[in-house]
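The other protein chains are all here in position, but one chain of the complex has been omitted.
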Amino acid sequence: MAAPVEWPRAITHSLLYLDGVTVSFDGFRALNNLSLDLAHGEMRAIIGPNGAGKTTMMDVITGKTRPDTGEVLFDNGSIDLTREDEAAIAQLGIGRKFQRPTVFDDHTIEDNVLLALKGGRTVGRNLFWRSNGDAGRIGDILSTIGLAAHRRRLAGTLSHGQKQWLEIGMLIAQDPKLLLVDEPVAGMTDAETMTTARLLKDIAQDHTVIVVEHDMEFVRRLGVKVTVLHEGSVLAEGSIDEVSANARVIEVYLGR
Amino acid sequence: MITRRFLEAPDRRGWIFLALLAAAAIIVPALNLFVPSTSPLHVSTTTVALWGKYLCFALLALSLDLAWGYCGILSLGHGAFFALGGYAMGMYLMRQIGPRGVYAHPVLPDFMMFLNWKELPWYWYGFNHFPYAAVMILAVPGILAFVFGWFAFRSRVTGVYLSIITQALTFALMLGFFRNDFGFGGNNGLTDFKDILGFNVQSTGTRAALFSISALALGLGYLVAQAVVRSKAGKVLIAVRDAESRTRFLGYRVEHYKTFVFTLSACMAGVAGALYVPQVGIINPSEFAPANSIEVVIWVAVGGRGTLIGAALGAILVNYAKTQFTIGMLAPYWLFALGALFVLVTLFLPRGVLGLLPRPEPTGVPCSTSGPPAPKLRSAAGSPPVQPGGGEHASVSRPGAAAAQPVLAK
Partner (left out) sequence: MRTSYAHVMAVLLWSLGGLALAGPPAMAQSYEQALAGFAADAFSDTDAAITAVAGSGHPLAAKVIGALQDGRLLFNADDRKIYVREPSGTVLDAATGRPVAGEAPPGLKSVRLNNRLRRSVEAALGSLTLLAPEPSRRLAAAQAVFKSRDANALAALEGALARETDVRVRKAMLEARAAIILTQPSAREADRVQAVGVIRDRSDRDARALLGGLPADLPPTVQRTAAEAITAIDRHLARWEMVQHLWYGLSLGSVLLLAAIGLAITFGVMGVINMAHGEMVMLGAYTTFVVQEIMRTTAPGLLDYSLAIAIPAAFLSAGLVGIAIERGVIQFLYGRPLETLLATWGISLILQQAVRTLFGANNREVSTPSFMSGVVELGGLAVTLNRFWIIVFAGLVFALLLGVLRYTTLGLHMRAVTQNRRMASAMAINTGRIDALTFGLGSGIAGLAGVALSQIDNVSPNLGQSYIIDSFLVVVFGGVGNLWGTLVGALSLGVANKFLEPYAGAVLGKIALLVLVILFIQKRPRGLFALKGRAVEA
């Protein structure tokens, strides 16, 4: 791999830089020569039909799936994410909210946030950990996501929407440089969707965010640059209005 | 500070358990040693030895519960760590026999004389010193568990795969220890012990003391396990159990936590084995039999996994039942009963006996059976949720295979 100085400006000034990423499963190309680049502080919405490779892209960024070919660089091109595993990538500052909300059902809500809270991740630190000032931070986050009243409840007893929020709360607790949010409003009521959009925009003030979503209304409400994925590569990029007017995007979405 | 940590750990139920253990550790030997055998209150030496054995099993079950109940590592080879601890103790006891063996060799145990060996194998060195043996009791199972766990967990061998290779591990060890040239007495194992720390192993006083030490070890084991479980690391363990990859995406090195708990658990199992050997007077390769290890799992399941105390109670309960069965007319039916126990507990009592009691509040440690329940997706969008059947291996829905085209705009 070339030395960082020789890399183009796009790399050295982006938080996340994907180039020519290809992933295939048993001959099926989930990602096909995908390229994407995300500036510091940007919020990006990613849309695309099922099977377009959105989740696989997240898997590649977070280290769950290794790409067959391609570059995945983080933090001005200083870190090659394809060489790191999930835990290392999370510690580097990439947080992920899953499509299917995954919280720790057998832990209380505050423990869920506690586990996500930025801080020591090693066995030794956590064996002798004492709650110095964490409670305050947890309380803040729980207020932000509107779950302060439930802090002692087991996460498994939450409703679907509440779990989505808890996961977002856990993301905030991680305080990552980059947040990957997969379908944050799936299964939410309209009111919940609006709240979530506000929450995400809040977060985007001081974080870089990628949101994957099907819900066009929600994406419109976010009002950010949109990337359309189709069959594992980028089909179109631009504002939501530009993308909605794109003939190929309409073709892909409305049938061929 | 660390003491405080331990003392904060147990909940109310835990204190009751510890109090009971302490009472047993004092009262049972007293009733055995100081109450005349004519008195109805007298506890016979056989009973003391029997219950001492139960306590060792309880510690073994507790150690397995720490790994399985809290971190989802279903080890089907925990008997191996128990047996290794037992062998380490057995080697110390063999060296204590000295010239009192049949062949009266000052150093070589009888079985080596029988095999016509000329000198002590290197790995027997040092076992004549109790402190060295004590270190080995922890170190041998611990190192094996660490190395095994390090490889297995790093390459993410999980669930039933892990269970099967742990079973293979104990099976391999069993085959090895059955061999004479391994230098551990082959088939017959190690036996005919005379002294432990200068006390006669057979004497009533020693047996009573061993009982008390077993109770103490169980209590200590419980305190350590409980302290781990109640720490933040313990919360991580439960997180790993319920959603391993989610934990990883939070930045936790899952393999470190698993290796840690597996190693700690193996050390505890080793101690249990070491206390077991002088009380039963023999250790042989059949302790490595995979069936033994699986039996430990049912003790934990009966008591209630993820409860620590339940595991200990389950071990005592099942072994008490086993003794009652096998000394009576019902001996041929014990295996039927044990088999039925496996089936019935998994079907009807997934949270064990302790699960029948109300859950302790509020940060008490719950004991879900396996992974989190599948969430009920209210949305039609997105890929279909993982079907309930089929398990993790069978359900292969390829991305794009079931592509429901979403609607562009509402």
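Letters are used for the chains, namely A and B, taken in the order the chains are written, and counting of residues starts over at 1 for each.
We adopt the following convention: a contact is a pair of C-beta atoms (placed from the backbone, for glycine too) under 8 Å apart; a residue touches a chain by one contact, two chains touch by 3 or more.
Note that the coordinates shown come from a computational prediction; the quantities given were computed from them, not determined experimentally.
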Which of B:Ala172, B:Leu197, B:Leu330 or B:Leu357 touches the missing chain? It is B:Ala172
Answer key for B:Thr38, B:Asn116 or B:Ser155 versus the chain not shown reads B:Ser155
Per the touch rule stated above, subunit B touches the missing chain via residues 74, 151-152, 154-157, 159-161, 163-165, 167-169, 171-172, 175-176, 178-179, 245, 290-291, 294, 297-298, 301, 332-333, 335-336, 338-343, 345-347, 350, 369-370, 384, 386-399, 402
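Here is the rule we use: only the chains that are shown with their structure count from here on.
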Dist(centroid_CA(subunit A), centroid_CA(subunit B)) in Å evaluates to 41
Subunit A partner, complex, touching residues on subunit B are 2, 5, 228, 231-233, 235-236, 238-239, 242-243, 245-254, 256-257, 260, 362-363, 366, 368, 372-373, 375-379, 381-383, 385, 398-406, 408-410
So, in the complex, the side of subunit A touching subunit B is made of residues 25-26, 28, 30, 49-51, 53, 55-56, 62, 64, 85-87, 90-91, 95-96, 98-108, 111, 114-116, 121-123, 126-129, 152, 154, 156, 160, 163, 170, 174, 183, 186-187, 214-217, 244, 250, 253-255
